[in-house]
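With one protein chain removed, the remaining protein chains of the complex are shown where they sit.
Letters A, B and C name the chains as they come in the text, with residue numbers starting at 1 for each one.
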């Protein structure tokens, strides 16, 4: 699951008594290939996490899984998503004496569980997850069980696999393929599963709700070879390209993706419009994924190194350029300039999603609304700004069609599409608070 | 204060708002001489700590000062001593939901303070220190003050200095000399001092009690150039040597110290008995101090490298060998063998303290009673065991005389001498509990 | 140029007097992004190198550029290629007292230059390069000039760029694009260029020879966006795919590349055969490039993590699988198995080059001949071995046609194609020696 977060990685194992942790800044391959590290992680069950920072600075104490020794025993947890009332909860927990050791939103869960008046670990866990709001696909580890849990809308994915009789919980099915495990089923929205020596058990701790799976997982976040929300990601992306070709055809000689995230949609576009598909932009994989590099400066430098135009393909051509989304607009501006410098006669930009007008508070690190260029410019303005001959986005209904629906149901949308519509499916308690975010008063360098 | 602990060191600074920490395994000179490190420690007040582990394994999360963000603000603390009801308090705090992040006894203080129902930081601090038992000389840092506090018996030292108008709290006066600061006075037993922009203020949060300063500070722990408990350490040690010469003279040609801790007593012994003093054993300072190296294996290897006999001085001589104490007996056994191998005709061992028969629970890392050789052997047996021609310890009254008293007052001893008498001046709550010590269930390698 | 070597990287700068070096194991991005490192590399000229080990173990002393202080001044050199008489030269240099500090073949050049009886640096350099055999594209740095030189056959690429008046020497043109520099021309086979404050100068130190540029640069080694040997690599690869479709059509539903090196050829194949193109195998870019990872064990583990089949695309389909080459056969075996496990009805493997039957001694780390599966099996045997329904390689003439020729001229081949034909264009002095390779007698761990 490295593609879901490259800032840091951690594993906590348990041998039935002792929990052991390895938590490191950087990639899994940089930190978890040593036999020593693996040997230290004794035990027969373990959970892991790749960090992609949306809250909390990049520091070792924020690397998950987090762990707490509680009156009900040891408890480790890894969290995909974002708790939207974490600041609020943190404030009240601090009032009653809880000491926070990280700036991660996930730590509130530990303190809710530790201070719960319930006896058993599971009751405490249910107590805790009922008090948190937002998006959460959680895996947790105790000395006798592994727990999986998705919020009642199922915003983030979590699937169950089976490897030679051992249960696996993971965000995406591709992790199962890689190790030769069998996909069993999704953890359902609002479901809590308990894996123990007596097998797997299912609880429903939350009130019923309609599923609102994150549609941006199809556009960008998930790996193309995964099946999430019961659909193959590559297939949805190709269908997005085909919808886009129907909605916004272009008089062109060649379809060129902005690699790698725009590639499947570009293949779909080319196929549907019967235009040639070519790799007119070469991606250098020795630099990270732009969208999820944490610092602005690195993002800035990264673009130049990351993509290079293939002059031979582009010179004199009318080019359809397919990208997954436009966030700040800076990347598109540079890419278009690069394609023009390489001699393209015309540039027709096609975006494989609707305009990104609103921030995500559910685990995707979009910048604040004011920095989202589509919240400030309409399509014509933006086309002029990034200097293309034409610009078109996929419609929201087109996106829903690609994802297998007839279109968006405005009364009860089938997906979470808040980044495109501003329609947030949960309360945003921390956002609506007029009080300032608590400032971190303690700094320690990451070792 | 490096001689008081070499395992790890830490500093927390505060600029009135933000607390910054640097905590590292190893010596101060290995970690705190880089300009970068010092530059990161912004602010106008700071506290530091050298760790010498008596509780908690050697790991980064146990390195002090510890820090907590509480409802009353940020709070950092460094502790010299040992809390003898820490396990008991830890258990109850965990019951009510406190999450411990270290195995240090000191962390209970943070949770007591965080969960205190008092409003102000000082009231919370008083609340907390009233609940802890044992030996504690504490320095703490908040965003507006520095706090110093000694337990009501004043077991561990803490002095106040003044450097060009800035107050300093430190264990021993030699730290003041080194930087050219002026000694002001001791923090008194049971006193709490608050240093802030309005000067220094004194509180008395504990019931009155007679002082019981640790007499082992004179025998071994403090630096000879310090004044602690109102007495110069080197002077007390020389007087110990003189008392020992009177109590246990020896027919000998030369007085030889086991360096460095036995040296002042040997000088005192030689002077009082009019025998020549010579460095018959050379100490290699490129290996650490035996007594406080944490691992047994290193202690084992260390002895051989640390001391070497000077054959030229010892051959054919009747030697008085002066050492500060005998703990396990293994060091003495090797030293005597080495002195004999170097050709000494007779070896008369003189110990600058009474037999070490009992463990210290107040901050000196003596092993458990069963490993203290003097708890298992009388002087004659021990003399045979370490193969000396004669062996004598200083009497307890002799030790008190060297420390300026007429002798030990058995009804109300003037010092804590538990390691020599088993007379512990505080309840030993955790020791008396029949319940097992809580086992650590979480392991993470020190980075 | 990171794609040309990931084992280690180095830069040597010169400020006209002092040479400064930074040499590190690992990627450029891991070692050369710190401002400190860049600040230490003072000066107005510099050369760099990415190491991809073909000779010499992975150790810091083998990381280039290498440096020597000679009687004619300081001299740093970075080498792309392989010296095929290095062992022979090393032996004679050692006889006369030269002390080698690395196991790199490139170090002989330093000693030849240092022991040359010529006076000027350039004369010594010419003296030295005339004595070495094999493939070499060299860049060198002295206190007053930068030198570029290609062997007389021009086996490895080297191009000249211009960035705002400053000359650049680099293996491939994409490096010029990335920084916005202008391509000037290739350093010609057998040419030596001198860049100094008085501009650029050209020498011809070698006897005339027909060019034999490495054809494998087009198949695999160069980046698709580069122009090397006067041809765009992506374009040659697409033409390879088209040639392959003509030579070896397949009754199939979809063309799927083994990413990333097979992708352009697969696009060409799909286009020429009017079949759909799809990403049926997803490449994980968080693990390195199989072909150039130095250790066998890592190569073994890497395959599983690196490629995953996209079941949704493959299930029930007749698949044309396009890869650039088959080396040991192990990768193909696994890929085919994976594609079959994903449900492919038929697998038709098409290879974008002729069978790799012979080792490269000119800078590509192919294993010895006995480990090249195509040297042991014919196409039918190999098809059975990797379990495909059909297998076809591109013909050698087809490859030459894709590279712009009418076909291979058997009397005077236009390219070096030794890995496909065994026709080595230079003497292989070290290979033909019956004496054993000198064993390294000194080991020091890389820091």
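Simple rule for what comes next: a contact is a pair of C-beta atoms (placed from the backbone, for glycine too) under 8 Å apart; a residue touches a chain by one contact, two chains touch by 3 or more.
On a predicted model such as this, the values are computed, not experimentally measured, just so you know.
S.K.: Omitted chain: which shown chains does it touch?
M.R.: B, C
S.K.: For the chain left off this view, which of C:115, C:357, C:390 or C:429 is in contact with it?
M.R.: With C:115, C:357, C:390 or C:429 as choices, the missing chain is touched by C:115.
S.K.: Touching the left-out chain: which of B:47, B:63, B:76 or B:174?
M.R.: Once the missing chain is taken into account, the touching residue is B:174.
S.K.: Can you say which of C:22, C:105, C:260 or C:417 touches the chain missing from this structure?
M.R.: With C:22, C:105, C:260 or C:417 as choices, the missing chain is touched by C:22.
S.K.: May I ask which residue of B:77, B:109 or B:309 touches the chain that does not appear here?
M.R.: Considering the complete complex, B:309 is the one touching the chain left out.
S.K.: On subunit C, what residues meet the omitted chain?
M.R.: Residues 17-23, 40, 60, 67-71, 73-74, 94-101, 110-111, 114-116, 143, 440-445, 447 of subunit C touch the chain absent from view.
S.K.: Spell out the interface residues on subunit B facing the chain that's missing from view.
M.R.: 2-3, 6, 27-29, 174, 177-179, 223-225, 227, 232, 234-235, 238, 260, 263-264, 267, 271, 276-279, 282, 284-287, 304-305, 308-313
The working rule: only the chains that are shown with their structure count from here on.
S.K.: Starting at subunit B, how many touch steps does it take at minimum to reach subunit C?
M.R.: The fewest touching-chain steps linking subunit B to subunit C number 2.
S.K.: From the centre of subunit B, which chain's CA centre is farthest?
M.R.: C
S.K.: Same or different for subunit A and subunit C, when you check if over half of the residue numbers at their contact belong to both copies?
M.R.: same
S.K.: Distance between subunit B and subunit C based on Cα centroids, please, to the nearest Å.
M.R.: 63
S.K.: Can you work out the whole-Å distance between the CA centroids of subunit A and subunit B?
M.R.: About 52 Å, centre to centre.
S.K.: How many angstrom lie between the centres of subunit A and subunit C, each centre taken as the mean Cα position?
M.R.: 37
S.K.: Among the residues of subunit B, which ones contact at least 2 other chains?
M.R.: none
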